[in-house]
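Step one of this worksheet: look at the structure below.
The complex is shown incomplete by one protein chain, all other protein chains being positioned as in the whole.
Moving on, here comes chain A:
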Amino acid sequence: MAPKIEYYCPCLAESPYPPPPHLASSSYSFHALHNLFFCEECDAVRCNRCVLVEVSGYYCPNCLFEVPSASVRAEKNRCARNCFLCPNCRNTLTVVPSDPPEDVDSRMSPIVSTTLGEPPFFLYCNHCRWDSAEVDITFEKPTGLAAQLQKFEDSAPESLEFERLKEHFEPFLRASSSSTALPSASSHHVHTNPITAAASSALARDIPGVGKYNPLSRSRIGRDKAAHRQEYPDYKSRVEVGHAAALSGEVDVELLRHLETVGEVASLEQRWSNSWVTPLRASDLKPLRIPLQSKKSKRCPSCRHILIKPEQKAQSTRFKIKLVAANYLPAIAVTLPHAQAALEMMKRSSAKSVSAAAAAEEQQTAGALIAGHSYSFHLAFTNPLYDPIQIRLAKAVVPAHMTEDAEAAERARRSTFQIQLPSAAFPVGAFAEAWEYDDEDEDMFLDEDGVELLDARGKKGKDGRGKSRSVGIVDKRANVTIVSGEVLIPKEARGDVKFNMLVSYTYRSDDPEPSEEVEVGTPSRSHGTNKAPEMKNFSFYTVVDLGSIMYREEPKLTADL
């Protein structure tokens, strides 16, 4: 497995320190850079676990019609135009008129061109050739089909039962929403619009068997529920369960008894996208109106500023607001030079006869981290900002209470491997469009004020380290700087080489705070004004995973060769 790096979002933690990476649960706190957002207001990284999600619009993925939120409920979250899914293969269906009456030998007759559209119309799948006439669904007119189908859906016993349930619980819901019963809901009040309300209640729905994460008030909700419980009458269902023929299962048993092929039973895939109880027999499946999809925007959980907001139009894939972490934090790529060299060697010498599996295995052994050796690793930093930055690396501080609790364990863990990181700060050039870079790397660092100093400092750090060490700057060009670190693995070490790394960088900040509506022109990315630059510092944690430690397997290797 290639070495990788992930960025820390502190939203799940009680302490500001990231969890030790050897804990399996720590993976929930680390994310790939492209999944993270950045709140300028709070000056903090936000992840998909902590952002507030709201629906900014619903649309049909097939006809791209934007459905007003009021209709979404009435149309039961499915497209009300002529968009249908094939119940057999889930392709989209087309509306087709009936064939003209067939001549005795129509195949040989000249071009008929009488396809004027004769009723009855039916839905037809171009892929698997399923058609709705097979399940006795035909239409007199080629329009308004969804409404006709929805009539079927709405008259299904499950649907009627659901309507009845909703009616039954409505007084209770009204009562509980008017009181301050749900604290999480009340805290949303300020920003709620009808779409959001509908969506957030849908998102907050309990999933059976899955605990609900609500750090604020898990117990309080329970208490509120209990308080309201006595106030509403018992529910009486439309149909007694015992009397409903469809539910008794005898029909199904009969069907299964006479099965000839498995294909007669509708597969899970075929039944999955249906809202109500689906027929067991594949040949009974009905066409489905296409489920709607939504565009979502995300807010910072603490200041509620919008972090990402798509354009309203269903056709558009662009964003009105997009504050992604990749525009603020340097991107880091980890590589193991020895593994890459081994890979190169293998590519050059690899004979065609070697099977893919064997080659893959060989690759893995060649790039492995073997106990009792030390390896250098490269970290490539790419600066997304229009100004140069200074980066300083450090191993993560182990939280105090951790050492207290498990000092022995900690010490044992520390003995597994040792990490050396460059201790001095190093510069990373400013981002520019590719054609703006000169051939001479150094030139660009001199043309903006305040930058010369940074570069000089960076150089000093490099020189001061001495050539014998393999820790320091390896390469520096354009807006990328590669530094190398070292890992020392003792003989008895086991497990993964995984460590937390603190990355701090200094950047020039432009003072005037921008309005959040500005597109990507964030303060840190826009070119500076004439004011004296103010230097700011930002730090974030990462977890670096170099791969697992292997035992020395030299005998096996030589045998193979």
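Observations on the model:
Note that contacts are C-beta pairs under 8 Å (C-beta built on N, C-alpha and C of every residue); 3 or more make two chains touch, one makes a residue touch a chain; residues count from 1.
In the analysis below, contacts and distances are computed from a predicted model.
One chain of the complex is hidden; its UniProt record names it "Dynactin subunit 6", one of "Geranylgeranyl transferase type-2 subunit beta", "Dynactin subunit 6", "Growth hormone-regulated TBC protein 1" or "Cytoplasmic tRNA 2-thiolation protein 2".
Summary of contacts with the chain left out: across A:S98, A:S237 or A:Q312, the touching residue is A:S98.
Only one residue in the set A:A2, A:A32, A:C89 or A:A341 touches the chain that does not appear here, and it is A:C89.
Among A:Y28, A:F65 or A:Y124, only A:Y124 touches the chain that is left out of the view.
If you put the hidden chain back, the residue from A:E134, A:E161, A:D252 or A:E311 that touches it is A:E134. Along chain A, the points of touch with the absent chain fall at residues 88-89, 96-100, 102, 106-107, 111-113, 115, 122, 124, 127-131, 133-134, 263.
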